[in-house]
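Report on one structure; see the data block that follows.
Omission of a single protein chain aside, the complex is shown with its protein chains in their original locations.
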Amino acid sequence: MSSINRRAQQRNLEIISNKKVGAYHHMVLAAGDMAQHCSAGNFVAVSVGGTGSSMILRRAFAIYRASDRGQYGGTIELVIAPQGQGSRWLTSLDIHDVVDIVGPLGTSFGIPTEPASALLVGGGYGSAPLFGLAEVLKERGCRVDMVLGASSAGKIYAPLEGKRSVNSLTITTEDGGAGIKGRVTQVLPDLIEKHGIEIIYSCGPMPMIAAIEEISFKAGLVHQCAVEEAMACGIGICMTCVLPVRDPDGVIKMTRSCIDGPVMDGSRVIWDSLRKVPLGTWGFDG
Amino acid sequence: MSSINRRAQQRNLEIISNKKVGAYHHMVLAAGDMAQHCSAGNFVAVSVGGTGSSMILRRAFAIYRASDRGQYGGTIELVIAPQGQGSRWLTSLDIHDVVDIVGPLGTSFGIPTEPASALLVGGGYGSAPLFGLAEVLKERGCRVDMVLGASSAGKIYAPLEGKRSVNSLTITTEDGGAGIKGRVTQVLPDLIEKHGIEIIYSCGPMPMIAAIEEISFKAGLVHQCAVEEAMACGIGICMTCVLPVRDPDGVIKMTRSCIDGPVMDGSRVIWDSLRKVPLGTWGFDG
Amino acid sequence: MDKQYQAFDPRCRFGRKSFPSPIFTASGCAGSGKELSQFIGLDELGAVVTKSISVKPRSGRATPRMAETPSGMLNSIGLQGPGIDQFLAEDIPWLIANDARVIVSISGETIEEYASLARKLRGVPGISGIEVNISCPNVENRGMVFACDPVASKLVVESVRRNIGGELPTIVKLSPDVTDLVAIAGEVIAAGADGLALINTLLGMAIDIDNMRPKLAGMTGGLSGPAIRPVAVRAIYQVHAAFKGIPILGMGGVASGRDALELIMAGASAIAVGTANFGDPTAVIKVKSELIELLKERGFNSVASAVGVAHEK
Partner (left out) sequence: MDKQYQAFDPRCRFGRKSFPSPIFTASGCAGSGKELSQFIGLDELGAVVTKSISVKPRSGRATPRMAETPSGMLNSIGLQGPGIDQFLAEDIPWLIANDARVIVSISGETIEEYASLARKLRGVPGISGIEVNISCPNVENRGMVFACDPVASKLVVESVRRNIGGELPTIVKLSPDVTDLVAIAGEVIAAGADGLALINTLLGMAIDIDNMRPKLAGMTGGLSGPAIRPVAVRAIYQVHAAFKGIPILGMGGVASGRDALELIMAGASAIAVGTANFGDPTAVIKVKSELIELLKERGFNSVASAVGVAHEK
């Protein structure tokens, strides 16, 4: 039985900054000691809408950065795309407003024990957890190259201080508004060869991750990805957030991405059966 | 067929003041030309909870004052008791927040064509519409005496400027915390006699109005009361806000308090059948 | 032809009648029409569906008649109304004079009452259809609601069809509170319904924990509003899947163009807006313009072409 992140807590956190950056909002929360328990790849589950809201489920957000020192004590930072009702409510909040947060949740990116050459690939707000990861990898002596892609320039989230922690940053946009016109996957093979990449970390839309896994597999690399499935609870009790994953014994199981993820071994996910139950899955009954 | 207040409009109004006064909040809204259409006794229907709220129905509030001049153009003032979810949301709003309001709605207090001696009786926030009424009556040369009652002192709403427009003000509280200990009805017979009252205006809880009607009937007076029934729409389309009222032809009908009220002739309401359908009501089928 | 110059066709059709807009008011949620006309032009609606009218005047139930619930409300009005004669003398002429198309909703306590209402409506000039509200207790069968009983439902519809003639479309309004909605839909279609109205309210209750009694004088009431939309979508989807050719007037929690489109994609040919009118007197107009915008954005050039698209593979 897998289990929930043991450091998870429920807390009311005060917003200390909420700024629009391109298509996103960068939000900083005074998180006290919650911050020191966060690892790159973890997420938080945020209650939205306030009292009397018709939205009854939490929303998951990747932790962009967590820092346990500074003026406000520990802080947690999020990068939020105002998409639907919940995220729009959240991004409309003011400084000093308080949000109900459960975190840190989920698995985190595994860090190589020996220095290695790592490629970090993010799509849209999927870049968020990669900057914290880059810092950790650099501290461990890794080479870190980064590729960020989005449909347009405004949807690339790449703050200055983030850029400092990588050896190279390649940007792709589908409309060509910034960097190379196209998708992240177009530039990966060259970068892998050029920088002698040994491990890929990815976060972004599921089709992007699936395409990265294909490249990673062909190149014989390790691929750690942060997946995103619709989550009702974020803490492992609802069984909505599953995807088909091959376990170490080779058995395919519908696996919860909130507690056995979001960070998973890309080679174990059955990418061609996403949103399906593949034939042969344990307990397959359809 | 009775019909909705012809001056009703739907508008987004800005809050220009929201102050706690005793147990209530006094709220001022920039109302533009809506203000000039309001008469004493009218109410507004306010949308509560904001986008994504689980509260789907408007809340009715008596118009405390409406003024069509001043720094902000026209203004409408409300006196709101934070009771349940909707009123608490409303009273928690800040200056410059905007509320969706439909108004003015409902009937207004009838004004005597000749100067008369009037007694205004309010219970709790029921005092709200009486101050505006008092001003109008004074302008018409009436003598105006007022009685306000509540369970405790904090629930008496009687602002200074309001007091100026009445000849006398009597206060009763059930706990004796202010004025006379007891209920408004205890002091009415004496006041009626002392001031030669010819007409009673009342607003407050339904049992209070019923008791006033009994006194008024015995004394042979005219009694205009503002009733309060749970309203889903406020504009006459849902049929939830009815009470049994005898029409001019003597027929008892379940009558909408939002468009044939809130101000009604107290002698026409079948007070002993409130919340019932009295035998003999038109279309009685039970 | 350039998409933006292509005319958009908002019409819908029930039986022999075509309606110029897909947005209607739901029965019992627009007063007599007059009240709402202060906020919206009634001619902008597909039709006003009147409150359900009975043979005799009805006082309706005692109060409280409503309770707000999360994203919904309960009501127990008890079909208060003036009876068919006064209704035909006063409400109908006013509506017609004010350019509203009118669908008359009828309710009875016996099959004969439905027949008699149909006879009175047959030949009334200016009305565009009948909605048969069968969510009423059948006094001849221990008060069991007609809509819960396939046989009684069928008998009501047959008798209405016999008495109304072939001109006026007969739309039958079903209750979702049944084990097998598709079976009941099948019965009323076999009995001659030209269309179905889905869904009526769900039976619900709320209790006041302070006075420790049901909040409504009538104890139970009908649950409506956004809370029930998923039930409406399911009901419409199931019935449309079973009877593709029968137009459905969809309703249940529609408060925006997105909601309306959801019901249309499930299989509704037109939409009635009920409870949302209470929260916003101009709701129908907003729903209509939002809906048409959303349809155009998705490349539809008519409402009809979006009906039931969620069924396609």
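First chain written, first letter: the chains are A, B and C, and each begins at residue 1.
Here is the rule we use: contacts are C-beta pairs under 8 Å (C-beta built on N, C-alpha and C of every residue); 3 or more make two chains touch, one makes a residue touch a chain.
Note that the coordinates shown come from a computational prediction; the quantities given were computed from them, not determined experimentally.
Asks: Using the definition of touch stated at the top, determine which of C:Val172, C:Ile228 or C:Val303 touches the missing chain.
Replies: Answering carefully, the residue with contact to the hidden chain is C:Ile228.
Asks: Tell me which residue among B:Asn5, B:Asn18, B:Ser39 or B:Ser54 touches the hidden chain in the full complex.
Replies: Final answer for the missing-chain contact: B:Ser54.
Asks: Among A:Ile16, A:Leu57 or A:Leu93, single out the residue that touches the unshown chain.
Replies: A:Leu57
Asks: Could I get the residues of subunit B that touch the absent chain, sorted low to high?
Replies: 54
Asks: So that we can see where the missing chain sits, which residues of subunit C does it touch?
Replies: Residues of subunit C in touch with the missing chain: 69-72, 74, 148, 177-180, 202-207, 209, 212-214, 219-220, 223, 225-231, 233-234, 237, 253, 258, 261-262, 265-266, 294, 298, 309-310, 312.
Asks: Residue-wise, where is subunit A in contact with the chain that is not depicted?
Replies: Interface with the chain not displayed, on the subunit A side: 1, 3-4, 6, 8, 10, 47, 54-58, 100, 102, 229-230, 232-233, 235-243, 253-254, 259, 275-277, 281-286.
Just so we're on the same page, only the chains that are shown with their structure count from here on.
Asks: In this assembly, which chains make contact with subunit A and also with subunit B?
Replies: In this structure, the chains that contact subunit B and also subunit A are C.
Asks: With centres defined as the mean of C-alpha atoms, identify the chain lying farthest from subunit C.
Replies: Checked the centroid distances; the maximum from subunit C is A.
Asks: By Cα centroids, which chain is closest to the centre of the whole protein?
Replies: C
Asks: What is the distance in Å between the mean C-alpha positions of subunit A and subunit C?
Replies: Using C-alpha averages as centres, the distance is 46 Å.
Asks: Can you check how far apart subunit B and subunit C are, centre to centre, with Cα atoms defining each centre and the answer in Å?
Replies: 35
Asks: Show the residues in subunit C shared as contacts by 2 or more other chains, in ascending order.
Replies: 70-71, 226
Asks: Which parts of subunit A, given as residue numbers and ranges, touch two or more other chains?
Replies: 54
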